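This part shows chain A:
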Amino acid sequence: MLTNKVFLKKTKKGSILKIVREHYLRDDISCGSSVCELCQHDDKGPVLEEKLTNLSQKVDQSHYIIPDTNVVLHQIDVLEDLSIQNVIILQTVIEEVRHRSAPAYKRLKDILTNPTKHFYNFANEFNKETYVEREPGEKSNDRNDRAIREAAYWYQQHLKKLESEIDIVLLTNDADNRTKAKEKGLTSFTIHEYVKGLKDNGTLLDKLAHVGTGLVHEKDKVQFPEHLPLNEILRGIKSGKYLQGSFIASRENYLEANVSVKSEDRWIFIQGHMNLNRAVNDDTVAIEMLPEEEWSCPSSLMLEETEEKTDDADIEAEDAKLKQNKVPKDLRQPTGRVVGIIKRNWRQYCGILQQSAIKEATRHLFLPAEKRIPKIRIETRQAKDLSTQRIVVAIDSWPRNSRYPHGHFVRKLGNVGDKDTENEVLLLEHDVPHSNFSEAVLNFLPKMPWTITDEDMKHRTDLRHITVCSVDPPGCTDIDDALHCRPLANGNLEVGVHIADVSHFIRPGNALDKEASNRGTTVYLVDKRIDMVPELLSSNLCSLRCDVDRFAFTVIWEMTHEAEIVNTKFMKSVIESRASLTYGEAQMIIDDPTRNDDIATSLRGLNKLAKILKQKRIDKGALTLASPEIRFNIDSETHDPIDVQAKQLLDTNSMVEEFMLLANISTAQKIHEEFPNCAVLRRHPSPPPSNFDPLIKAALSKGFTMNVSTGKDLADSLNSAVIENDKYFNTMLRIMTTRCMMQAVYFCSGMIPEAEYLHYGLASEIYTHFTSPIRRYSDILVHRLLAVCIGADASYPELLDKHKTQLVCNNLNYRHKMAQYAGRSSVNLHTHLFFKKRVVDEDGYILFVRKNAVQVLIPKYGLEATLYLNTDQRKKGPLFVFNEEENTQTCGGISLHVFDRVIIQISIDRSNVQHLKLQIKLVQPQIPEFSVAPTEDDKSTDDEPPTKKQKLDI
Partner candidate 1 sequence: MAGIELLSDQGFRVDGRKANELRRIQCRLGVFTQADGSAYIEQGNTKILAAVYGPHEIRGSRSKALHDKVLVNCQYSMATFSTGERKRRPRGDRKSKEMTMHLQQTFDAAILTSLYPRSQIDIFVEVLQSDGGNYCASVNAATLALIDAGIPLKDYVCACSASFVNDKPIMDISYLEESSGGAELIVATLPKSEQIVFLEMNSRLHEDNLSHVLDMAVKGCKDIHDVLDQAVREHVGEVAAISGLE
Partner candidate 2 sequence: MAVDIRLASTCVRLKPESIDELTNLVTPGDVITSDTGFMRGHGTFMEDGKHHASVAGVVQRVNKLICVKPLKTRYNGEVGDIVVGRIIEVGMKRWKVDTHSKLDSVLMLSSVNLPGGELRRRSEEDEKLMRYYLKEGDLISAEVQSVFNDGSLSLHTRSLKYGKLGQGSLYLVSPSLIKRRKTHFHNLPCGVTVILGNNGYVWVCPTEGEVSEQTGGYEQNFEPVVRADREVVARIGNCVQSLADHRMMLFDTSILYTYEASLKFPVKDMMKPEVKTEVIDLARQRLERDGT
């Protein structure tokens, strides 16, 4: 059965190595066709059907399709289409795809596992009959092409031997390959020919990607410098001539971007079309540093690609305009230019079609929803249909002579402005998995009615006699924490935190676990919650509702009245919550002197301890930060739009928070002690001092010096920076501080040195997430680790594998970040909807002063908007003068400073029905020819601004 071929020679790092690898050729590989009786099919049975449906007029016979690598790489959207079935994917193809594009590989694998698509993976490289040896002098690509033809030929002969009617069609866009195939007697087409020949090819045609073919505008002249070939780039990187990094386009200015350089941990600034050189957000690029005299800095311009610009607008002219801005020496930042693309990271983008002047045109521009992505040129015949739709588009290529990348239509999502469609866009753009839970996942849910068995009780402590209660925001159905506090005989207090025992229901490795692990977190949108675990668990079995028995993971501390921890115990338990309270209710109970029952004493005890804990924490240097989102958090309590200044945090909010923090820290210590190599922890790196520059500068303008050397210093500085008559100033400072912070991330303890475990914001040496397993997967992992620590559960291989854990952590970080962005976008979306019907004047504060605009924060709506100053439309009146030193904009004797309070009129710009934009105008201070008159005070209160329910993840 086995034949042996020694086949590989390879050179590595200078010295020449001869690598000899075995290659076994087999004769037991099935052809996968149900016609075939010769081959031994594997357990799942043959994949390819006997009765075929995909009849193209090109071929008058039923047939199987064999695509080559490039077809799979570029036309994966077509292959994904349901009408394309019975395709043989050769191993040669799969390996090349895997090598060249990870996303395409993943999608291909998804198709292969989909039984309705009838895609078969044929291991031609291991088949005795189809294996081809690389001939001397033959390029590896040519060899692969030959291998593909050989395999196709084998199939053809094989099917002939079976006297079946089925033919083989080789799809390749390589003309040479096609000729050679035809010489061998194979049927071969380009994918374009093939798809055009299909009977029902409407949408399929649009999905065809045009790579290197057609769609070249004759008027386009070569505009961009050529990308360097990969080997030259790699050589350059080795020698230090080029730097490798990931390309992050600026949200504010489409002509600016930053590249985070892998090797040096710093940011390189890129500016202008030529220097950006067709890099798209997220690509891995090679850059070359510019000479120092050409260094530049972000222009402080808020620049959006306006729609008036046409295709052939000269990008060189645009670049030239940029160059005119001389940059003072001290402001210059390291600047570079992109010389080549190491790896494209294109995904599919949501957006809308830009309206075309010519109705019947097939070429259109596509406007992505994500501002960092350039417009994409696509070809479609359904422009009319699509004009009111949100659609999904993929990029195929970006030739040198095109201002925009070329792409193709993938699918439509729904009408613009439709709430569902917009939500869908939002979820897609943030890569939030939001489909319904599959049957396979739901199968792992416990069967209802659910009861507690003796088996369950074996490792559990019965805590049902203790008076436990939960405190949450109103309307909360996924209650993952509950608390209790009671005096002990020795005078100390016993405090317990009970967390929903989700890990009891989600067993490692099953479909439910995998799904949860992939989702990573529950995503809260304004009007929707995308659950991480199915509702049965999140809102019922795991939710610690009152008056029912629930499983919990309990942390119990014995504390003195000074909140010193005497000892800590962890246990799995059964509890019965006595009351599910809201923050407000809990506060009322504490404040009501007539109540003296168990719940009230418990709450008061907790409250007292929490205050001490908080003070201790603040003394240690924990930061109290503010961000507009947090304001919404408070909102959600009463579900009323309330004035932000008037509203104070309730004691009970911070009470719950303190104990959650304490539980998290205790858990982190415990699991790290037990699993120094594979504990899931959370860290918040201290920000590099340069991050604070804008903050220091802004504070200085009001005469305050910020000391940012340690977290403690920063907290103190923030506390002292108070202006008596401007209460919001401090909050503004805190908001700005928040922006200076790094992202907190999950990590696996074995992967980084212990000194870096620090959580800066909380001033804790070690931290993790333990208290919200219903909505965060990290907490489930922590629960499992903790369960192993206390012997309540067995460990499993992946849990103790630090590399796998780190991979999970990376996914969680990504999901978490995306969930936050999605949440924010959802608020923005609803803000838009809210203002659709009204024009409102509001108080605002200037957050940043830019060269051509000021950014204004409107606390009431947690909204940040850009006020463009010297726009083209403003033909008359004095212009604003930007003072870079003092960071002000002056016009007609009135200066706008950072922190200035202004009155702003908010409305929706309706100039483009398709693309509504929030627009603000200045009301006060009044600047002639610029500011507008205040609107009549006709605020209707029936339609409330959106509120957002989001928990604070520290």
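The working rule: a contact is a pair of C-beta atoms (placed from the backbone, for glycine too) under 8 Å apart; a residue touches a chain by one contact, two chains touch by 3 or more; residues count from 1.
On how the list was made: all candidates are chains of the complex that A comes from, given by their letters.
If you're wondering where the values come from, they're calculated on a predicted model, not measured in any experiment.
Every option in 1 or 2 belongs to this complex, yet chain A touches just one of them, candidate 1.
By the touch criterion given at the top, residues 2, 4, 6, 15, 17-26, 91, 98, 102, 105, 109, 112-113, 121, 123, 125-126, 794-798, 800-801 of chain A touch candidate 1 in their complex.
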